[in-house]
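Read the structure below first, then the notes.
Only one protein chain is missing from this complex, and each of the others stays in its spot.
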Amino acid sequence: MPTLLEVKGLKAGYGPTHVLHGLDFRVDEGGVTALLGANGAGKTTTLRAICGMVRTEGAIDFLGQTLQGRATEDIVRRGIAHVPDGRGTFMELTVEENFRLGAYTRRDREIQADFDRLCGWFPRLKQRWRQQAGTLSGGEQQMLAIARALLLRPKLLLLDEPSFGLAPLIVQEIFGIMRRIRAEAGVGILLVEQNANLALELADLAYLLETGSIVMSGIAAEIRQDEAIRRSYLGY
Amino acid sequence: MDGLAHQIVAGIATGGIYASVALAIVMIYQATHHVNFAQGEMATLSTFIAWSMIQAGMPYWVAFFGTIVVSFAIGVVVERILIRPVANAPVLTMVGVFIGLLLIIGNATGWIFGYTTKVFPSPFASDRPLFGGLVSAHELGSTLVTLAVLTLVWAFFRFTRLGLAMRAAAYNPRSARLVGIRVGWMLALGWGMAAAIGAVAGMMVAPVVFLDPTMMLGILLYAFAGALMGGIDNPAGAVLGGFSVGVLENLAGAYVVGTELKLTVALAIIIGVLVVRPSGLFGRVVLSRV
Amino acid sequence: MSASKGLNPEAAIGPIAAPVATPAWQRGLYLLIGLCLAIAPLFLLESFHLFQLTMAVIMALAVLGLNIVCGYNGQISLGHGAFFAVGAYATAILMSHFDWSFWATLPVSAVVCGIIGYGIGFPALRLAGHYLALTTFSLAVAVPQILKHKSIEDWTGGVQGLFLVKPDPPAGLPLSPDQWMYVVTLIVAGVCFLLAWNLIRSRIGRALIATRDNPTAAEAMGMNIASLKTRAFAVSAMITGIAGSLSAVAIEFVAPDSFSIFVSITLFVGMVVGGVASILGSLFGGLFVLFVPNIAEAISKAAPGVIYGVILILFLFLLPGGFAGLIRSIGHRLRSRS
Partner (left out) sequence: MTTSRRILLAGSAALLAAPRLVRAEESPGVTATELRIGTTYALSGPASAYSLIPKCVTAMVKRLNEEGGIAGRKINFLVYDDAYSPPRTLEQTRRLVEQDKVAFLFNNLGTPTNSAIHRYVNQRKVPHLFLATGADKWAEPKQYPWTIGWQPSYRTEAQIYAKHILEQKPEAKIGLLYQNDDFGKDYVNGVKDVLGPRFDAMVKTASHEATDATVDSQLVSLQAAGCDALVCGIIPRFASQAIRRVFDLNWKPMMFMSNVSVSGSVVIEPAGKEKAIGLITSDYRKDQSDPSWADDPGMKEWRDFMARYIPDGELGDNNYTYAYGVGLTLFQVLRQCGNDFSRGNVMKQATSLQPMALPTLLPGIMVSTSPDNYRPIRHMQLQRWDGRGWVRFGKVIEGAEV
């Protein structure tokens, strides 16, 4: 598979302090890369760095072109959708309006078709079509956030802890949908997750972050098999 | 009881003034989530620009639309130069900039155009008063203009892609960026539109209250009260609120507290609404579950 | 920032660092220098300049009041002119109707303003940011109208206002009324500044700042935010009210027109230019608001207000810490060089 996103020597931080100290990783087209690690390891910052939401050094190449120094809006318009921590839905707007905003940058005629397709994936959202997003449950909001991101028709989807704060059953449902995305939409995914087991099940490649550096990387399936790694790094 | 009916009709006529300014306030709130203290001064400046154009011999409607365009540009420029740099600063800084803007625009208007009261023409024939003289053709006409602007604004926010994007940018700029909205320009656009609506309000108000640099100070307060009453993010509510404040003010002034405390009535409405029902009487309550 | 992933440490610290304890001898030295600086004009300035300086100190005191609630506690008020007016009227009414001495009116004025401030603090609790600014702005616009209302006209003198007389210098002191007024102002303002200084450096002061910078954390630490905020409003109103009292006797006249919205705006500008959340800054603010209109008038006779607004915005953009911030950073630079 050709490389979609290639990151080399990525450093980033807030103010004078660096949170990331030179990361190298990649996401393949249509593939899933998982970023694992404990709280504060720098996973969220990594996603923000790709989206141009924090100051960065190093190379971030997307489809052979650099994203370095570009504004978030421009990066998004190149086909990178980000479901941030806290989900980034518009609480005050209706589900429908959130959908419309998801497709904001698109001018093609298939938007309505995409609405229908995603409503098929997320029947619960269809039921709440005219409700304010703020009134949805956490799981529904996470679904809305993912739907909103997919409406961009991205080539790369950045997901920041989609399972955070959700009941196990809902988490299962959401991961089911992500498998579907992978299978049907051909979108590359960069997944940040604390639930290593679930993430490794879905991912092709996995990187393990510790305090801003990658301490281990490899094929997800292999890492999953390797009990030593699991014990020492992933703690399960 | 005849007097009561007259007070109500006269209140609606005055309320039309508040409604148009309230609409401008709500507009800028929708687009930027700021309460612009300099709104009144900006509208007054716009009206003076229109006045100068008419003085220079332009036909009324040319000046009218010309002013809207110029005011829009002024709004955009103000946002770019003064608001953008402090976009992430504390609210205190923001309020400070608004106050500075109020001082600068207000005093500059007085300096350039002088403080003598000026006559501003009305596009509506004024020879046949309506409702037994309580409402002039101008007041009726300007109310229609306000309602037309309201409809346009509502349709813009409700149905257009740009309108939705502007609301999104105001509610949640970070998320708006993540769907590809150019948030900075949305804010500038919002300021431009608010300035343009303020200009319309000013041009509708000036034939009634006469044009001078302090024309808006009192009106602004009533308009704030109207906007809050209707729910600060609800254009239709703001217009309704503006009319209600006009009527309330007259009734309270004529029958309850006396005319010396009309402004205090506005103050009471502002505090009352904010404390008791911050979303306004007609505003939606925003629920959020985290 | 997402609340779900813990607090941002930067936001918790805030722009102004917690006060550092200064050695006692140093504090004593500063106090002595300050005292000399304060008293010197008494002998150096002729009476007009002394009067101006008196007014500047009074404005500084009013700005200090605003700074407590606005700078230190983060509740924006554009309506402190209202407290200034209430203080001035309390003193004027007691002195002109009841022949009280000026000193006796001070506690009354402070208590009245404190109660009103406390009262306003309650709705303020439910209003944040722009809304509080808007509400207090409305209050300031409505003040002159309330002052001249006919139901209190017998006391306030209505639109004609009230006249009063400066306190006489005590017999035996070789001071002119202007000089004595300056001394009175110095004493009252000095006491208020010292009290404010101690308040800010106390546990309550730290709580005020914490409430401003991170209410969630402050609440988690067991602070009663509502009570802190309303009390901050009360103290702030008290101080500004006392400044109003002083101004009433210094001008020897109060009238509704003396308390237009521009008094409130002036205090706000003074706070920003002097230095938000700075005791010393309040002093600069007072000097600024008194003397800058004269400078602005010299630059542009027609539109000093424009100059005023430009200065305000320039400060917000270039020197957000005001004069006090400027001096602090110069001090830091000097110290780090040595």
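Going by the order they are written in, the chains are A, B and C; count residues from 1 in each one.
Here is the rule we go by: a contact is a pair of C-beta atoms (placed from the backbone, for glycine too) under 8 Å apart; a residue touches a chain by one contact, two chains touch by 3 or more.
Computed from a prediction, not measured in an experiment: that's the story for all the values here.
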Using the touch definition given at the top, which of the shown chains does the missing chain touch? B, C
Return the single residue from B:Met58, B:Val77, B:Val91 or B:Leu134 that touches the missing chain. B:Leu134
Sole contact to the chain not displayed, among C:Trp197, C:Phe262 or C:Phe317: C:Phe262
Identified contact with the non-displayed chain, of B:Gly141, B:Pro213 or B:Gly230: B:Pro213
Filtering B:Val119, B:Ala155 or B:Val256 for touch with the omitted chain leaves B:Val119
Thinking of the whole complex, not just what is shown, which of B:Ala38, B:Val70, B:Val149 or B:Leu263 touches the missing chain? B:Leu263
Residues on chain B that touch the omitted chain in the whole complex? 2-3, 6-7, 10-11, 13-14, 17-18, 107, 110, 114-117, 119, 126, 129, 132-134, 136, 205, 208-210, 212-214, 217-219, 221-222, 249-250, 253-254, 258-260, 262-263
Kindly note down the residues of chain C that lie in touch with the hidden chain. 46-49, 51-52, 55, 141, 145, 148, 158-161, 163, 247, 251-253, 255-258, 260, 262, 293, 297, 301-305
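What we mean here is this: only the chains that are shown with their structure count from here on.
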Would you identify the chain whose Cα-based centre sits farthest away from the centre of chain C? A
State, to the nearest whole Å, the distance from the C-alpha centre of chain A to the C-alpha centre of chain B. 42
Could you give the separation in Å between the centres of chain A and chain C, each centre being the mean of its C-alpha atoms? 51
Roughly how far is chain B from chain C, centre to centre by C-alpha average, rounded to an integer in Å? 32
Which residues of chain B are in contact with two or more other chains? 290
At least two other chains touched by the same residue of chain C: list those residues. 3-4
Note which residues of chain B are touching chain C in the complex, please. 34-35, 37, 82, 85-86, 89-97, 99-104, 106-108, 110-111, 217-218, 221, 224-225, 258, 260-261, 263-264, 266-267, 270-271, 274-275, 278, 290
So, in the complex, the side of chain B touching chain A is made of residues 161, 164-165, 167-168, 171-172, 174-183, 284, 286-290
Inside the complex, what are the residues of chain C that reach chain B? 3-4, 70, 74, 76, 78, 123, 126-131, 133-135, 137-139, 141-142, 145-146, 148-150, 261, 265, 268-269, 272, 276, 300, 302-306, 308-310, 312-313, 316-317, 320
